[in-house]
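Next up is a structure, given as structure tokens.
The other protein chains are all here in position, but one chain of the complex has been omitted.
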């Protein structure tokens, strides 16, 4: 209670001070807020704005997709809570990205480490092109925080998660984003050390998904497993999510949003490469879902619905980095591999005692790593850095040598070190201060009641869910192969 | 039964007559139905059509968003009914807007009060630009009727609601719309009386949201509160909605649709201001949701999920009028204020005995008023009336004086007087004739059974919902502050 | 088990072989993979790519819409299964369309029967325009297979359905598609025999919807009715779907997607006719939903929610063929007729013992037939074959004579003969070999448990659903008129 | 000791409970059941096909009472659950051999 | 008077009811319960992890019958609920001290 009050005081005073400081100075120092100058200079601006904005809107809807996917995979007693997290991380995160995240990411680079620029989109930033970039980047940033919420579902204190999601969107994400997309050191690996075109990540397998997944991994590790996830001998047990149909709706909405995510990342429809990107995105998702269907069918004896959904997500995450630099067949191969890796990764983390209720770490972190690396293998040298002009991104298979591959691996390592490192320290500090996890009683009662005083489905009771499913569990004789 | 038959007879005969009268004269008196002339005259037509149509499609999806938001906030026993209302008001409303609404709104102005033009999109109206305008405006009109259904949920006769929604979309909405967007008197306040640029409302805080909310208020007042909403001493009681996850999905879909609503209202992508509008829309929604989270956390002891969702909606409604004329920081301020106002307004109306199950009056009417007024305060003089050319809309804070503010206030008053007045009279008349509210027994049984003979979730029983939640209610000792 | 293993072996070996054969030859024989040449040659390419891609994305989301509509109309015990089918048919279908479907449909025509071209989008096909066409056509193909799953719901073996959906997307759909859109014989009826402009089908009432509906009819016939669908005297009984709200969400998502389906089929925003198409699409959907509301109200005594939703779908299916060639009023008439036909058709098939749980045959096959024919009646001669230049499509009412109408009827017959014929043979063969239908016990248990080992809503029990609803059924005295 | 079971209308539950509480009988256990007696069933539709749910939702309450309270409880339920329309339900008075309170181990009347 | 309780298979409910109705025994109250006896549980999966629901969904019916009908009712249930497979369930015959019909206040056999 005490820390909560303090935290809310700090936040509200911050808002107040900022608001006041803005209100005393309503000076318009804008660049081109009406857009007429921009349009006069570039007649393709209208179509490129249309493309980028529509893509940003699709990406925005992914918030709803994540809410459905994560909601469907948790128990009914924690569904209001996961809904609130998805609402809250976006609302606070977008304010954080507006306040400091955006300039940290895209401002003038300080030693390739972080950027500085117009905070709060003030002054110079009041410009149609800057605002355009902001909204597209903002919805990306929102995605990263949301991913972490999945891995930490069903046991994290809301208050703590609220702070975490703010920090991810306002600090951790933008700084790493600066390294790759803001002119930071990872993007300079090519120029400085001759490693391909430097670390490249077309739409964010690393910048978005590995960041979300890495933070989720740190969180899941520090939180520990949900009560009942492991039996007395430490063997994992099933904790079925409360609505498979909700989860599948989430998958379709996410896939839809991904067509904004990947093709939209050209930020220009005049890059006709967008059609190639749309196709690779579709095929990698299909391939991931296809192989997860077949593989779980074989392994578990049944085609597993939510794993098939996760397979789609894994395929999409993996293709996110290479989407613009590979052909259709390569997208299929990348997606197939991602789907297989994901299934094994889910089982691996589960066995290792890391409890990730929705498979966020496997789908985003692990498939994200594979996506970044696949650029170094499959990039076919027909497209450059967000432009049809060379130099072109070329991987091992197309005679690009190992330079690009090495740059990709360095990015993977830097990403994991930065994200996992900082989030681990932050979550650990929060754990020791305001606490990371709800009490045993609260967890058993369900977070809906204890964190929000509200249950998700009051017209439908589900009182026996625990005893009905978890207990009396007798390990299946014939184990999974 | 009797009136129902008559009503259906009238409607079907109307349709028949119209159809016949059309069929005997399939003369094409069209302007440019193929679009080649339009394209030849304006090379930017293709991108502007693309922009406007895609925006219209997003706005269309808001019907589904409202269905989810309203559905989630009512009880399971009334969910089929609210689904039907959302389907029915759009299907009948769009036919009404096609028949008479559109020319009433955008036809040649008769004394600034209403328009006359091609009914049924016949003759001259068969033109790519006219059809484009029609679809964009139609989906707006559909939204207004849907909003009212929320405030009137769980007790309104379907038959009566059906007539109401037709009248809102075909008459009440278009006439007010004419005053602001069709060249009517409110838009002339500037020219005639020097009040700023006349009453302005970029995307419809007033035209759409206040209209829907005002009609909803009249309906909620005439209907009276749901059974069980107040205890014997008149103190409000909770009637929990049946699915918080459904409501949150609704919020995300609505927010997504709003990116068509606001930026799309330029009707042109060559107005690059669309990127500014997208950003103000995003930030105001976030700010509204953010503050509702914090404020309910403080006030109720828990961050309230559905109130946070309503906060987003309130922020979005408020920014709808000023979205194109303000900067990012102002959007945040407008959204924060809207979120706070909304929470207090929900509690206020509840205390006053006006039972609005989903908070439609507070989110749309009240936040809509604030949105219109905020234009007169925060408009920063960098953008004109749907054009980059001056005169520019300028508010109090930017040296625009009080002219614009006064025009905004006049619009607020005119809107409320017209909408609340006409709907009150219509609803009152319907109440005295065919009846507005279902019987006590029907309400207790649930409208799904009595109005549609169909329950929403037949595989899941919820027989005790009433007794489980409402009764045995002991007023909490520590009251809300 | 045995056949399953074999089938999976075949599929995985196919994939393996293909993948290997591709990997040994990563030669880029591409046309214009970067798009700079295309853009240089056609300055409108950017806006047309934007339009077509966004439309394709909307169509993609229809997968989620179908999942919701079908899911809502089946029982809770079969919901995971229908979700899996919607995921699986798209993932395997898109791979099939990539491998062979696309060249079969759009490759060089062999005697007007089928096409041959680059399999797997290899070689020449690596081109921004080809990929653009592929993705738009792929999401259409995905829709056809999904439609069939609805008619076959609640009793089809997953394994068999999996094979079926692959065959539909990879073979049956593309070959018929070739006849109409790939330069095949149906499209040549005009040139060869002077029948109008040949068989025309703007966005696929026939190519997509009749194909899906025809396959569904063959499936439903071979499967037989669900247990409990008919009483001892053979009278149909109600088997209520488990979530009306889910079904209505599906309708709204589908309608949204249809705005990509129809207007997007110009493949060009420079065809400003897109605004006309959007309007006819909206109005036909509304008219279908409107009349289904009124008609069921009269016929059943209540406005029926899911029938109103089906009315919208029927209106949309019907307008899909004529959408670009008719005026608003004609769209309303087409939609009204479609809604009426659909309601009667649902009752007709039900009476005839053909059990189609979601009305897919009526909504897609029957309304699709009406849509194709309506072109021959209402086409008003203002627009040509995806171009503003003549010759124009002209129907009976506008002095086009019967030529076009006859071409439409020939298409209907050819479609039904091809689709129903081939699918009947294939399904019959599968029935005799690996089996089409699950066992009686499995059907009673629910496919979720037996096919996927997973129930959709484990936190909510629904044990008595059967007895609660079906049995103790006493035929209503006053029968439907 | 007696075990009183009553099948009542869901709407009446609170009235009954209020009366019992006022008579200082707080303990109760409630079941959601479906029942059929003289009351006729519910007619519903799905896509125009009528179907009949003849087992109606009912509420069953169960009370463990001391012999001396038994009559009073029955009387209270009879009065408050009564509407006079078909479907009001039944009250059963059942014998009980013994009763134990798990928390304290007390048994017999002390366990109530 | 007797109270007959039977735990049966959900699928059998209608057959049982039909037989009872034909024998002019309309009154019934139905519970959704879960039970375990000799029948083995249900094996399910979630994301590849198997789990066992060993309490299976069962239907419990409860009938208040006059002493003279008691045997007939038991016989009818025994016949119609029977499949011969494990999981068929049980029938209990329980004593009842009194029965009251809330609507009319009648008691004893008249209340049935």
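Points to keep in mind about this one:
To keep things simple, chains are lettered A, B, C, D and E as they appear, and every chain counts its residues starting from 1.
FYI, contacts are C-beta pairs under 8 Å (C-beta built on N, C-alpha and C of every residue); 3 or more make two chains touch, one makes a residue touch a chain.
Note that this is a predicted model, so its numbers are computed, not measured.
Considering the complete complex, the chain that is not shown touches A, B, D, E.
Residue E:77 is the one among E:13, E:28, E:44 or E:77 that touches the chain missing from this view. Looking at B:64, B:174, B:198 or B:240, the residue that reaches the missing chain in the full complex is B:240. Taking the complete complex into account, E:8 is the one of E:8, E:44 or E:64 that touches the chain left out. Taking the whole complex into account, chain D touches the unshown chain at residues 3, 17, 26-31, 64, 94-103, 105, 111.
Remark: the residues of chain B touching the chain excluded from display are 236-241, 296, 299-302, 304, 306-307, 343, 346-347, 350, 359, 468-470, 472-474, 476, 480.
Residue-level contact of chain A with the missing chain is found at 444, 449, 452-455, 458, 461, 463-464, 466-467, 471-472.
Assume only the chains that are shown with their structure count from here on.
Minimum number of contact steps separating chain C from chain D: 1. The chain pair with the larger count of C-beta pairs in contact, out of A-E and D-E, is D-E. Note: centroid distance chain B to chain C, computed from Cα atoms, is 33 Å.
Chain E has its Cα centroid 18 Å from the Cα centroid of chain D. Chain B and chain D have Cα centroids separated by 46 Å. Listed for chain A are residues 47, 50, 54, 240-241, 243, 300-302, 304, 306, 457, 460, 468-469, each touching two or more other chains.
Chain D has residues 34, 43-46, 50, 55, 58 in contact with two or more other chains. Chains touching one another, given as pairs, are A-B, A-C, A-E, B-C, B-D, C-D, C-E, D-E.
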